[in-house]
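Missing here is one protein chain; the remaining ones are kept as they sit in the complex.
Each chain gets a letter, A and B, in the order it is written, and its residues are counted from 1.
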Amino acid sequence: MSLAGTVIAGGTVVDPVAGRATLGDVVIKDGRLVGVMRSGEWSAEGTTVIDARGLLVLPGLVDMHVHLREPGFEYKETIATGVQAALAGGFTSVACMGNTEPPNDSAAVTQYILDRARVADRTRVYPIGALSLGLRGERLAEIGEMHRAGIVAVSDDGHPVMDAALMRRALEYTCMFGIPVIAHEQDEHLAAGGVMHEGVTALRLGLGGIPVAAEEVMVARDIALVRLTGGRLHVAHVSSARTVALLREAKTAGLPVTAEVTPHHLFLTDEAVADYGTHAKMAPPLRTRADVEALRAALADGTIDAIATDHAPHHHDEKEVEFDQAANGVVGLETALPLVLRLAGEGVADLPTLIARMTCGPARILGLPAGTLAPGAPADLTLVDPERRWQVEARHFRSKGRNTPFEGWEMVGRVQAVLVGGRLLYDERPQAAALRSA
Amino acid sequence: MDSAVTGNGARQVMDARAIERALVRVAHEILERNKDTEQLAFVGIRSRGVHLAERIRRAIQEIEAGTLVPFGVVDITLYRDDLDRGLQNPVVQGTDIPFAVDGRRILLVDDVLFTGRTVRAAMDALVDFGRPQSIQLAVLVDRGHRELPIRADFVGKNLPTSLGEQVQVRLAEVDGQDEVLIETVRER
Partner (left out) sequence: MAFTQRHLLGLEGVPADEITAILDTAASFKEISERDIKKVPTLRGKTVINLFYEVSTRTRTSFEIAAKRLSADTINISASASSTCKGETLADTARNLEAMRPDAIVVRHPSSGACHLLARHLSCPILNAGDGCHEHPTQALLDLLTIRGHLGRIAGLTVAIVGDILHSRVARSNLHALRTLGATVRLVGPPTLVPPELRALGAELHTRLDEGVRDADVIMMLRIQRERQGANFFPTLDEYAQYFCLTEEAVRLAKPQVIILHPGPLNRGLEIASAVADGPYSVIMDQVTNGVAVRMALLYLLIARSKAEDALEPEALAEPSRRRTGGRG
């Protein structure tokens, strides 16, 4: 049927590249975008029409930082459940971190992940390779081999590269492939014993703190190394105002530095830990209200290029333990978009700008053919009902992970349908059955 | 009997003078029954029993000048048998027995004798301090309805009541005035 063409008709089409949101019809043929037209500009004959009146039509969302846990931690998540969750959240492309078991430090594991993703046949999956063998921070992994197999970046995510010389070599070597080094910026010595943001809440709770400086010193170091090497640095999950200041300076200087922020760092502070709630435990930790404000401002002005969920599913048993022993991380795929819509509602930035941070922003960093409505681009589209109210209930997640800090939140805006390569792979429209063919 | 109905529906059954007369009579009876006051000691049950015990002790001193009977206080909260039924207000004010209990003739004093459970608890508390030669019981009001085989040796006033009634002893030391009230809280 897609051979004969599909039209998504009557929706508000958000074009993040052009920074516009206008009424229009998105025309698809052979799995690719033909273009955005006004009604009447296309012929209804032999066309499948998807009624998008009242809906937002977005380029399929891109999440450049997820943990799909496979291979090795299938009890937390599998690639199959992860991409289902991604689809439900409106994501048509995700980049998955290599901290699996075995880690994705070889072409074989990269290939395995891609094979599993092909079998799942949902959201597109782009593996991120390990920077160092076994994520041990000692020797470079075979980046070239993995690149040939399909990785889009390298990272030792979760295992900060403490050896500055290794980081230097990684930034240099990746230049050969034009892929970025994604860095989890945390000085492990400064963070030692820390389980949350170092501040008055940690002090009250008697929990070890991770100072802002633990992130700041590493970002400063790596910016210096970018200046030295010309390599591309992408700072994962920025958590602090200090890091934002460093990024702004580096970008002003024209250095090839990009950054992402998670929805939870845009909404929550260290006070979310107040009752030792382990669903507020993550690395980097939730920080202060001032940090949240700085991150929001940086997101609006482009200092931060992307919103990434750092979707980190864990088993219930890994969270229902003493706070200091609980696993780090929260799930995010199924709550990210409504939270971003809320940012628009709160006036943090206009909708096309915010959607750009979930589409063309990350796509550009990783060089993905996604996040755009340009003719000829893959027909990856996300249809959203911006008025639909719902309440977060982790038990209804498609992800295996239930570890959300947003349980019970009232959300406005919900994904209604998702197309990947022109195929309608997710359809939760109330009138799904009424999909009409003219 | 002079019984007046007060504003809140409670009926006064004893006024200050009646209480005074009753306590003096009890003091006389105690002296009569305990010719030798040597080994006698008063123990008031918190909280109103304490004040009544003090008054009886004073009365005895007036009747037989120079007779100063040792005096202690028992808080029965820790000896109650109704913890599992939930204590409304589990205040513990403490027990203070400043004399050796062994061999004493203890005169336990309380305001109202009802089920007998308070007296049971007070006796349990007392024997934790030693082995008294005997324990006698003096109360201002005996309202009946015993749930344990306990009786008072000295009674200020026998007051037949129904279970639906509540007897309230008010004393100047805590309540600002002396009176005994009876109130219907529930038909039975």
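Miscellaneous remarks
In the analysis below, a contact is a pair of C-beta atoms (placed from the backbone, for glycine too) under 8 Å apart; a residue touches a chain by one contact, two chains touch by 3 or more.
Fair warning: this is a prediction, and the values are worked out from it, not measured in the lab.
Checked against the hidden chain, the listed residues B:40, B:113, B:135 or B:155 yield one contact partner: B:113.
Taking the whole complex into account, chain A touches the unshown chain at residues 199-200, 203-208, 275-276, 317, 320-325.
Contact between chain B and the absent chain runs through residues 75, 77-80, 82-96, 110-120, 124-125, 128-130, 143, 145-148, 150, 161, 163, 165-169, 185.
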